[in-house]
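Of the protein chains in this complex, one is absent; all others appear in place.
Our next item is chain A:
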Amino acid sequence: MISIRRYLTRTLALVLALVTALAITAAYLITAHEMEEILDAQLSLESRVVAGLIGPNTDLADYRRITEQLSQPGHFARLYEAGRAQPAGDGRQALLYHHEEHLLSVGFWHPDGTPQLLGAVWNDAGPFPAPQQTGYDWVEYNGARWRVFSMFDAQSGLWIRTGVHEEFFSELESKVVLGNLIPMLLALPVLLWAMGVIIRRGVRPIGALSRQVEGRNDRDLSFLDVTVPRELAGLRQAINDFIARLRETLERERRFTADAAHELRTPLAGLKIHLDNARAGESASLDKAYSGVERLQRVVEQLLVLARIDREAPSQEADVDIYPLALDLVAELWPWAQARHQEIEVTGLEALWVRADPVELGILIRNLLDNALRYTPEHGTVTLELAERDGRARLIVRDSGPGIPEALIDKVTERFRRVADQRTTGSGLGLSIVLELTRRQQASLTLRNREPHGLEVSLSWPSVSPATARRLPRPDTIG
């Protein structure tokens, strides 16, 4: 699992280190370049000054004096004759004003490349290489590199070359780098510590929010009220919305359990008292007890159906022809209707294709027919019509029962709602199953009372599948 705090600390520390390294590198490169330019300028200036000092009249004595001036202790400047070094003087004048003087030198060459006079350290490993052309160059000598400037002085007829040892550069450069690096290294721990503190403070609201969720027991469905920064307000809102939905679901479940208890206990109480009555000799009570058992059975069956469709995954939609499905169900319920001298009619289209889950559609139509038959008195008629109107597929079930009081027509689809003063043995679950399944099939359900009495339940789907729908010449009557 990723940690925001660790992620921020790590990446910011890395970025900080990278930026520091880059800054130091840039400082190093810029300094090195600037240093070279300054030193180059200095070299050429020195060469010009030297060129100004010598001329066609400069004699051997002058050169000798210069040689003595340039000598350092242990490293004598040499005067050359015919390419060979003249013996060094007594070295009385060999002085060193600064220990880094041996990193600088100067020399004179004849146009043919033979040396005339070479400064102190340029004689250490034989004569320093002669210049070939005017300008700046890096020259390898005695295992080290020298930055040199060379120019030809026409007055004296000599090449003049001034040079700086590379160590002079690297020393300067490393001092610049260290000068940057040390304060950076000293500041880095402070920066890292400050960053850690800021990040910890920054993510503290996340901890506070999660503690409020963590610390609650599973019955606590109060909303989160901890104050959070703007970035977490969305999350808090989402959690609160979720809590609200959870509350609603739990409340529905609680109500359902209470209703289910009522719906199971009431017929059970009736059954028990009728059995008591039968035992006391009431002859009609056994039949009544039996009808109580039937009702209980129906409640249990419906509860199981409801539990299954409540739990089940989204329906598997397919193109279904309602007509054969409806005919099968009518045939199934026919003996029951026959026993009560009721008629079931199927009218309208002979084929009606919709997008639906065939199994759930079956349960749905069965419940509609079952309800209709249950509430229709003996010798009554139940009609199932398939139609297509306004581009919508419709299944309409009409019965000749008592209908539903207008005040209750919106409420009957609630679970366990049965219409008052009826004497039928409904479980009060049929229509709520129908409603749930209707929602799952993306269909819509409308209830309407009929004149003079009866109920019309109409199911409609948003669109008819393009499959052919033929109108029946006349209604089929079964029953």
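Just so we're on the same page, a residue touches a chain if its C-beta (ideal position, glycine included) is under 8 Å from a C-beta of that chain, and two chains touch if they have at least 3 such contacts; residues count from 1.
The rule is simple: contacts and distances are computed from a predicted model.
Comparing "TonB-dependent receptor", "Response regulator transcription factor", "Thiolase family protein" or "Helix-turn-helix domain-containing protein" against the UniProt entry of the hidden chain yields the protein name "Response regulator transcription factor".
When you scan A:R84, A:R245, A:K272 or A:R308 for touch with the missing chain, the hit is A:K272.
Of the residues in chain A, those that touch the hidden partner chain are 258, 261-274, 276-277, 280, 282, 285, 288, 291-292, 295, 417-423, 425.
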